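Note that this complex is displayed minus one protein chain, with the remaining chains in position.
By written order: A and B. Residues from 1 in each chain.
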Amino acid sequence: EDGETVIKFSHVTNTDKHPKGIAASLLEQRVNDEMDGVACMEVFPNSTLYDDDKLLEAMLQGDVQLGAPSLSKFETFTKVFRIFDLPFMFKNMEAVDAFQSSDAGQDMMGSMEKRGLAGLAFWHNGLKQFSANTPLMVPTDAEGLKFRVQPSDVLVAQMEAIGASPQKMAFSEVYGALQQGVVDGQENTWSNVLGQKYYEVQDGITETNHGVLDYMVVASVDWLDSLEPATRDQFLTILDEVTTERNAAIAEVDAEARQGVLDAGGEIRELSPEQREEWVVAMKPVWEQFTDDVGQENIDAAQAINMNY
Amino acid sequence: MSSINRAPGISFIDRIEESLISAILGIMTVITFANVVARYVFNANILWALEATVFLFGWLVLLGASYAVKKNAHLGVDAVVDIVPAPVRRVLALISVAVCIVFSCLLLKGAWDYWANFANLPQTTGRWFPTGFEDSFRAKAWYEVNDIPIPEWLRFLEGAMNDGDEYEKLPRFIPYVVLPVSMALLLFRFCQAAVLVWQGKLDRIVASHEVEDELEEMRDQRGEA
């Protein structure tokens, strides 16, 4: 409507099943209800407007106001974000949550301001699991297999650490490539495994919980500065509340997605503590490669938090 | 008289443009093929292959668009143009080419504005037409592509563009530079076409379908005019 601040929020998932989509829809609804006359939000789901990569360019350009790309997308801005891709850095989602709320995590949100991006909130998706077209119980099972990975140096190094061959592939081709055997496996969270139906075309999903897939809600610094202070405060308060509400629900969403995979006939392989330890031993050397990028103090902070969970 | 300069490779510039088009497409094919071989035969990967190929794809089409203007190869509808009398046709051609010139001017501004900050240069101000350069902006030469590593011989850019910070990947201003360059070429070629239309040497700026050349060849072989 005339006079309202238009907030375009572009993301890449559906609006009602994916944790990010649900959170975005809730935010849209609350902003449009509570800030009526001041601001209105339009959500563009399913990459209809931008994919994550182009979203950040468009945001700096001022063509879109809000987005929530996955954390690895911010590695281009500052390499500290590589900490979230490092395998077995966090014990569980509670530890991730605590790290993100800690000083170290909050500093990371502000770390891109000199490049024009303001981090506003972390949104959870969950921990990543491995899947392949053969059973994966110990790291040697993955040897020689081809895994589709996101474009991230850490994930490439992680795959090489277990002797697997990392492959780059357009997201829309992944399901077909797994099914037809062009690649053998992939890594993702429960909600993505369920949403993309990867369980249909894989031997099974191994519950490794080896990495984090989370998002950060961002806006451009220039746009935030251009808002009326009252508008900005009200918006950020709503965002905070939505974040708290949806992040608190993530354990439940994750468990539902995991159950959904089971119900749909997917095979889930659980690891014994010894088997899990083998994965940790195989993949942890990757940390050393990236210590300079993420900072020893951040790793220490994450490990200190792990002790509490 | 639907076109001029149909025969390939007449001038030196033609030959450069044509070699470039062949070379880019050839390289795209070979990189993609090599990646398949790496994956299937050697269980290896060329992680930058996909991204490099799509950038080359963009270069091919954007740079080629101006060549297509020169050769009158852009697809269009000439059903109406064919049935109107010659004077009307000339007017329509003049209007069409004017539309094209305005379009390429607008795109040139857009392309510059998009690329400039990536290269630590100012965008233009103004919504439709450039009214000057912005005073302050956020330089974005630090912004790298996703997969293509920076070649060693481009390391000098770190000092020149990135405050001495190391580049791991190719900075985006390099592949994106094709935008302002190609839009400037496009504008230039449309202006040339406009001159030809004005002089009466060209009566339209479109080709009606994608296989016009092949058909022309066939007619030549049959000995038709």
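Heads up, the rule we're going with is that a residue touches a chain if its C-beta (ideal position, glycine included) is under 8 Å from a C-beta of that chain, and two chains touch if they have at least 3 such contacts.
The criterion applied here is as follows: contacts and distances are computed from a predicted model.
Only one of "ATP-binding protein", "TRAP transporter large permease protein", "Na+/H+ antiporter subunit B" or "proton-translocating NAD(P)(+) transhydrogenase" fits the UniProt record of the hidden chain, and that name is "TRAP transporter large permease protein". Although it is not drawn, the missing chain touches A, B when the whole complex is taken into account.
Touching residues on chain B toward the chain that is not drawn are 8, 18-19, 21-26, 28-30, 32-33, 35-36, 40, 50-51, 53-55, 57-58, 60-62, 64-65, 67-68, 71, 73-81, 92-93, 95-96, 99-100, 102-103, 106-107, 109-111, 113-115, 123, 127-128, 175-176, 179, 183, 204-215, 218-219, 222, 224. Within the complete assembly, residues 6, 14, 42, 44-49, 51, 53-54, 57-58, 61-63, 169-170, 172-173, 175-177, 179-182, 195-197, 200-201 of chain A touch the chain that is not shown.
Operating definition for what follows: only the chains that are shown with their structure count from here on.
Mean C-alpha position of chain A lies 36 Å from that of chain B. Residues 53, 57, 60-61, 76, 115-116, 144, 146, 151, 153, 156, 165-170, 222 of chain A are the ones that touch chain B when the two sit in their complex.
Those residues of chain B whose C-beta lies close enough to touch chain A in the complex are 39, 43-45, 47, 49-51, 114, 117, 138, 140, 142-144, 146-147, 168.
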